[in-house]
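What follows is a structure written as structure tokens; I'll ask about it next.
Shown here: the complex without one of its protein chains, the others still in place.
Right after this comes subunit A.
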Amino acid sequence: MTLSGQPSAVSSQQGTLTPQLQAVLIRKLTALADDEIILAHRGGEWTGHAPILEEDIALANIAQDELGHATLYLDLRRALDGSDADQLAFFRNAGEFTNVRLVELPKGDWAFTMLRQFLFDAYEALWLDAARGSTYAPLAEVAAKAVREERFHLQHTALWVERLALGTEESRRRTQNALDELWPHVAQLFAPVPGEAELVAAGIVPDLGEVRARWEGFVVPHLTGKCGLLLPLTLADAAEGRDVHTEHLAPLLAEMQGVARQHANAEVW
């Protein structure tokens, strides 16, 4: 799927940023887009394999939305540095991607997939909600747009997590296993990129500590109170940066980028 091709939907305000802020903002926008692209690919892996046809369609829809959001972020980046979205998505190596490790883990079973998407959707919805107040108007516009779409993901995945956790013994065991496996990875969602504090100070992006507090206030009661799951004791901190990946990202990229790299000059693919 091609990410570029639409003229920018971004009003120009880049002139108001200092070069330093601009460099950090480019890094942040890339990180936001990378999370969406990689998670969309994992969602897309269920196409033709989901438990029922409706869920096949649902995950394809969600993946399409996430790619739409990646496009919005990369449009913002293009307005700053003229970079090309397709080049960024299809011609960077694993070491150059800056997605969190949570989204690159193999797709796992259905419980793993729904729980990961739920944890991410809640984070994304709350981050976007806060980013609507960005002092950088183009980002505020993107956030106001994307947050309306994110709501549907959260409705869907919150319900699935509940259904699986309260379903059969088997579905509950799998959901708890998924939580045990995923929980150590969520901290990285709230780890800033280098220099992000300057963006926060300028009111350009929300403070991740505040987003995290809201996120925990929504996610934890849902998982423990409503779904009766046991929260793992430790929430590991994200010590390593976003350029450090698991062994799972490179094979994912090999598949995702295969066609683009084999036919680099193709105009339609």
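Quick note on the criterion: contacts are C-beta pairs under 8 Å (C-beta built on N, C-alpha and C of every residue); 3 or more make two chains touch, one makes a residue touch a chain; residues count from 1.
Criterion: contacts and distances are computed from a predicted model.
Peer 1: Name the chain not shown, per its UniProt record: "Phenylacetate-CoA oxygenase subunit PaaJ", "Molybdopterin-binding protein", "Glutamyl-tRNA(Gln) amidotransferase subunit A" or "Sugar ABC transporter permease"?
Peer 2: So the chain that does not appear here would be "Phenylacetate-CoA oxygenase subunit PaaJ", according to UniProt.
Peer 1: From the list A:147, A:165, A:178 or A:252, pick the residue that touches the absent chain.
Peer 2: A:147
Peer 1: One chain is left out of this view; which of A:68, A:195 or A:232 touches it in the full complex?
Peer 2: Missing-chain contact among the listed residues: A:68.
Peer 1: Under the stated touch rule, tell me which residues of subunit A contact the chain that is not displayed.
Peer 2: Subunit A touches the missing chain through residues 5-11, 54, 57-58, 60-62, 64-69, 71-72, 125-126, 129, 141-142, 144-149, 151-152, 154-156, 158-159, 218.
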